[in-house]
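All protein chains but one are shown at their positions in the complex.
Per-chain numbering from 1; labels A and B assigned in written order.
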Amino acid sequence: MTFLNYLLSGISLGSIYAIIALGYTMVYGIAKMLNFAHGDVIMVGAYICFFAVSRYHLPPVVGVLAAMAVCTVLGIVVERLAYKPLRAAPSLAVLITAIGVSYFLQNGAQLLWTPNPKVFSSVVGTGRLALFGGQLTVSYVTITTIVSCIVIMIALTWFTGNTKMGKAMRACSEDKGAAQLMGINVNSTISVTFAIGSALAAIAGVLLCSAYPTLVPTTGSMPGIKAFTAAVFGGIGSIPGAFVGGLLLGMIEIFAKAYISTQLSDAVVFAVLIVVLLVKPAGLLGKKVSEKV
Amino acid sequence: MKTKKLTLNKNTRMNFVTYGVVIVAYVILQTMVTTGSISSSLKGMLVPICAYVVMAVSLNLTVGVLGELSLGHAGFMSVGAFTGVTAALALQGVVASGPLRLLIGMAVGAVFAAIAGVLIGIPVLRLKGDYLAIVTLAFGEIIKSLINNLYVGVDGSGLHFSILTNKMAMDEIGRIIINGPMGITTIEKLSTFTAGFLLVMVTLIIVFNLVNSRSGRAFMAIRDNRIAAESVGLNVVKYRLMAFVTSAALAGAAGTLFAMNYSTIIANKFDFNTSILILVFVVLGGLGNMLGSIIAAAALTILPEMLRSLQDYRMLIYAIILILVMLVTNNAQLKSLFSRIIPHKKEAADNE
Partner (left out) sequence: MNEKKRMNKAKMVPVPSKAIIPERDIDKAPILECSHLGIDFGGLRAVDDFNLTIGRTEIAGLIGPNGAGKTTVFNLLTKVYQPTRGTILLDGMDTAGKTTAQINHMGIARTFQNIRLFSNMTVMENILVGLHKEMTYNALTGILRLPAFFRSERIARERAMELLSIFGMEDTADAVAGSLPYGAQRRLEILRALATNPSLLLLDEPAAGMNPSETAELMENIVKIRDTFNIAVLLIEHDMNLVMGICEGIVVLNFGQVIAKGTAEEIQSNPTVIEAYLGKQQ
């Protein structure tokens, strides 16, 4: 039963990574940029939810929606102010700008909300569901996390495959110039992508802090990097890839903690990433692009 | 023959300007130190600035000259810091001279960082672009994780190593050097500004002479067009590895220099954020522009100190400055707007 417990917490953590990685991968697919500030949007989402629920005693659902709304606006504003002017610039310049945005969000949060840790109360309570006559208990947070991740994954797959905006996104990620010639508004498509990615980050932030309740201004950094790793693991730019990569990464991390060493779990996670990339240089589900000679 | 020597090409001229700037800066600052006309906070930053300059110049070799994004440069600094300091501490009773111990430490740091560079480079350099970047990030994190759990002690019979536990079979004179997450707490402060200056000069000589030789042209050819580079017979793997390992070795020496300026050092000091900080120096200073890297490294190390009066706001302002500089230097409209505000700057650009 302990194995099943580990498996469940692995899937749960993996689901959070997957949700963040989905945002990462969508933004990468369309803007071809590594948005290092994505992890900090998670943190902002968690703070908004925290204040809505703990300070203003709003119902948790409202807290989550408020977090999503604020992060969506934040994502669009950041894209417009910091990334859009650099669309023709070298990718390194955009990367550094994203790092600047990340510093800005972290330090802004530190000023607004102090560096003191906040104890986040889970949005779905701390109850647990007993299975197999109490041999296996699953917290509501775990269940909510896993279910949210599956729902989001299905919704995103449907959205990108069947809606006009989703198709526009895929077109823009293939070839922005051609998409523009076909009458697609590239700017608004990119904005929508950032909006969706940021809303997902908000959900991930709430779920993350429900499972691991300490909230500080740097809460988002490490999950951000891990989720980025997950996105690359699955093949960056690929939505199913981010899902699979996130889940696998979460499970590897929990199993490494359980069976190898708590302190070295990060090393194990990153070592697995390296091995995977050596075998499959474009990630598990990424497609190999070869240069035309 | 004489006229030939006088008409140096643009690169060579730029290199001599860079050497000149570094020497002049050293002379001025060293004079200020001896006459006591330097603030104690700036004085304390002289060695870290030298270390960061070496880090920036060496990373510029990978990012600017070879054209590969590395997000784990601090990992090599870490390897250099811990191996170099261990060597210097282990030799405390053997080598009497402090500067010589520092030199040996830096050499050991460079060698171990180079070995790490080879181990990392062989798999990593098969990948491309962002995938290569993420793997260097991963290696940086692995190095941090490993050193955080590494225990090293020294006794009469030599060095003892252990992972995860500090239990090592040492005799009674045995002492722990690296103590896991506590790092090294017994460092002798051997680093001096002069040592830092010399390391910067050596780094510049190595990087400039390498870049302006057939090897350096191979790096740039691979950066500009890998397929064409192969078609003219370049062994791409060999030259990518050469640039990467040189860069790692220099970072290792910088790590030793940096660590031996403090009494304690922990592995978490050399994390992803440090790698990013160095990358910021390189990008702000200009890819392939070593003088730019030097100025950016020095200025951005001093900047947070200068903003100290702004207290809590300083890192926020640092972030805003970073974003604004990137926007102004990379956005065509903002660029032209600025050149209109500062007309002489445009003239200078036109004259080039």
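As a working rule, contacts are C-beta pairs under 8 Å (C-beta built on N, C-alpha and C of every residue); 3 or more make two chains touch, one makes a residue touch a chain.
This is a predicted model, so every value here is computed, not measured.
From the options B:Ala116, B:Val154 or B:Ala218, the residue with contact to the unseen chain in the full assembly is B:Ala218.
From the set B:Ile187, B:Leu234 or B:Ala248, the residue in touch with the chain omitted from the display is B:Leu234, counting the whole complex. Touch with the chain omitted from the figure is made, among A:Ala88, A:Leu181, A:Val279 or A:Val293, by A:Val293. In the full complex, chain A makes contact with the omitted chain through residues 292-293. Although one chain is hidden here, its contacts on chain B can still be listed: residues 9-10, 205-206, 209-210, 212-218, 220-221, 223-225, 227-236, 242.
We adopt the following convention: only the chains that are shown with their structure count from here on.
If you average the Cα atoms of chain A and of chain B, the two centres end up 31 Å apart.
Of all the residues in chain B, the ones that touch chain A in their complex are 63, 69, 123-124, 126-128, 130-131, 133-135, 137-139, 141-142, 145-146, 148-149, 164, 227, 272, 276, 279-280, 283-284, 287, 312-313, 315-316, 318-320, 322-323, 326-327, 329-334.
Residues 28, 34, 36, 82, 85-86, 88-90, 92-93, 95-97, 99-101, 103-104, 107-108, 110-111, 225, 228-229, 232, 236, 261, 263-264, 266-267, 270-271, 273-274, 277-278, 281-283, 291, 293 of chain A are the ones that touch chain B when the two sit in their complex.
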